[in-house]
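Structure record follows, encoded as structure tokens.
Every protein chain of the complex appears in place save one, which is left out.
Residue numbering begins at 1 within each chain, and the chains themselves are lettered A, B and C in the order written.
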Amino acid sequence: MSYEGFTRSLLSTIKNFNLFRDKSSFKGIGKLDLPCSVIWGTSDETVPFEGHKEMQKDVENLFIQNDKLLGPPNLVIYNPSARVRGGIAEVDPVETQKAINITCFGAFLCAQQAATRMLKRGSGSIFFTGASAGVKGYPKSSVFAMGKFGLRGLAQALARELHPQNIHIGHFVIDGGIHADHRPERKDPGDDSMLDPDAIAETYLQFHRQDRSSWAWEIELRPWVETF
Amino acid sequence: MSYEGFTRSLLSTIKNFNLFRDKSSFKGIGKLDLPCSVIWGTSDETVPFEGHKEMQKDVENLFIQNDKLLGPPNLVIYNPSARVRGGIAEVDPVETQKAINITCFGAFLCAQQAATRMLKRGSGSIFFTGASAGVKGYPKSSVFAMGKFGLRGLAQALARELHPQNIHIGHFVIDGGIHADHRPERKDPGDDSMLDPDAIAETYLQFHRQDRSSWAWEIELRPWVETF
Amino acid sequence: MSYEGFTRSLLSTIKNFNLFRDKSSFKGIGKLDLPCSVIWGTSDETVPFEGHKEMQKDVENLFIQNDKLLGPPNLVIYNPSARVRGGIAEVDPVETQKAINITCFGAFLCAQQAATRMLKRGSGSIFFTGASAGVKGYPKSSVFAMGKFGLRGLAQALARELHPQNIHIGHFVIDGGIHADHRPERKDPGDDSMLDPDAIAETYLQFHRQDRSSWAWEIELRPWVETF
Partner (left out) sequence: MSYEGFTRSLLSTIKNFNLFRDKSSFKGIGKLDLPCSVIWGTSDETVPFEGHKEMQKDVENLFIQNDKLLGPPNLVIYNPSARVRGGIAEVDPVETQKAINITCFGAFLCAQQAATRMLKRGSGSIFFTGASAGVKGYPKSSVFAMGKFGLRGLAQALARELHPQNIHIGHFVIDGGIHADHRPERKDPGDDSMLDPDAIAETYLQFHRQDRSSWAWEIELRPWVETF
């Protein structure tokens, strides 16, 4: 498997349970040059994807392409986000709009494509990777706050809309750094003070497998020593 | 005074207290054809404004124009919002992005222009008109949820960033219909079951006049009989 | 006027608006030795009150006594609270139960007496002084968290129950120190970094006077420089 970090963890965890068949990671949605994880099927072939000019078109194409290869998805996970750090007077408006598009509007586009297919079949899960910035607006972080609060609003509205139609929505508030062996600054510190991507992936899988008599729509995950 | 509804109420209330000098209502920011209230000065002359092609340019121009006429604003209120009703599978992505821009990104643009000027002077208030959709995601309302949750994230982040710099942020969660005599379907029912725009405006003014030893950043307003 | 600090501020502010007639401060409810402010009428005579053995009896007697002197109250404010600091393994269970009684159960008792009278007349306001500990559970503060979260639950439930019966509920989240000239460690620092009791009292009065078309049930107040 050629994936790394959290994406790799999601795939490994899912494979262990023999539930899924494929995953597609693609860059360059609307030339934004950020990876987006969309997971379905039960193997881990890569669905090659080339970016298009417009984000909306790209997402549509991704789903159409995968329809042919793999059929309608069981589980779609939207991970991408972008932040622009700085005080309100300093941040660039163009970068700000791009960040909102990646963090929030792209999630809407993927959710729309996923929901259309899942409603037809009558089942599925759509999960969103959130952040503590989605429940608390931090200073010098107003751009990320817009994106992540907006994402959470999308998830909560969809939970109320789609749960009664047998489509499970999940919003995961990740509060802390995720360790990633392929990034030197993110090495596992060995004391569980950074989130283990396998542990997060296990929680995603638990949500996907939850009995529909007892669905959750949100969970906050943070290291035991994290201040909150 | 030629204004109507909530805008008229804001202006009237403010004039009664002799605190402000002007207000500009403009249409067509980025050709979105929605009014945006920006209030400053102490009279109610209208600042004529013609929309430009790009939202960002329009907002910048509005503030530059008013700098010449009135000087830096004491209070800026961002009211505009747009909703696209419907299930996730039905709503139009282009309309959706436009709605996020009006409800959330436009607020960021105005806040940025306002904050730049207020930071220079060392004081001011920036208020955002929110909705119950910003604290609760309703079914068939995921688009409005993204916009209003995002707006609330912006406001909360700015409160943490700008309060210690003597700039007061307010987020007003309006939960219920506002009566408006110029709209037949919004006539005052006479039993206080719809929000009186004058009453809302009074709360905005109270926030603006709050002693900085006891600032609030948010309040929810709803009719006494409203279910929540 | 013989009152001091926040109680004095509440009375002064209210007198300026000529809305009320009296106020009773009493100690020793159930021998808890903590003052409780109950405000009604339009002057500031003191209603003398001697504590009884049981909290419930004491509160009943207080209201019965004031019925004779002043009639049914327009506004009842419940201020008392008690905290027991320390880690969960250290705090004394007897002190803990006492603290829950003062912070939360006493508020229920006063609210019950107030509501019974206000429902008969068809109007009134019942306000509760909360704290940041009621919306965020801090470490080594689990006892205060139980009391203040419980108080907030009471207030929110009563807002949903009593607003449609024309009784206005208010919950005020005070986040920061209130300066008090009669306490050396609480002297006004002169930079608005502690809450001015007059400013808090003004917000209470604004709530009491809110048009019922636009009622709030909660507001957070903190100094401009307070971290949150």
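What we mean here is this: contacts are C-beta pairs under 8 Å (C-beta built on N, C-alpha and C of every residue); 3 or more make two chains touch, one makes a residue touch a chain.
A quick note: this is a predicted structure, and the numbers were derived from the prediction, not measured.
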Checklist entry - Where does the absent chain make contact, in terms of the chains shown? => result A, C
Checklist outcome for this item: Considering the complete complex, of C:P73, C:G124 or C:G147, the missing chain is touched by C:G147
Checklist outcome for this item: Had the left-out chain been drawn, it would touch chain A at residues 160, 163-164, 166, 168, 192-196, 198-200, 202-203, 206, 210-228
Checklist outcome for this item: Residues of chain C touching the missing chain are 56, 87-89, 91, 93-94, 96-97, 100-101, 104-105, 108-109, 111-112, 115-116, 119, 133-134, 136-143, 145-162
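Criterion: only the chains that are shown with their structure count from here on.
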Checklist entry - Among line, ring, star, complete and other, which best matches the way these chains touch? => result line
Item to check | Type of chain A:chain B copy interface by residue overlap (half), same or different | outcome: same
Item to check | Interchain centroid distance [CA atoms averaged], chain A/chain C, Å | outcome: 45
Next on the checklist: I'd like to verify one number: the distance from the centre of chain A to the centre of chain B, where each centre is the average of its C-alpha atoms, in whole angstrom.
Outcome noted: 31
Item to check | Multi-chain contact residues (two or more partners), chain B | outcome: 160
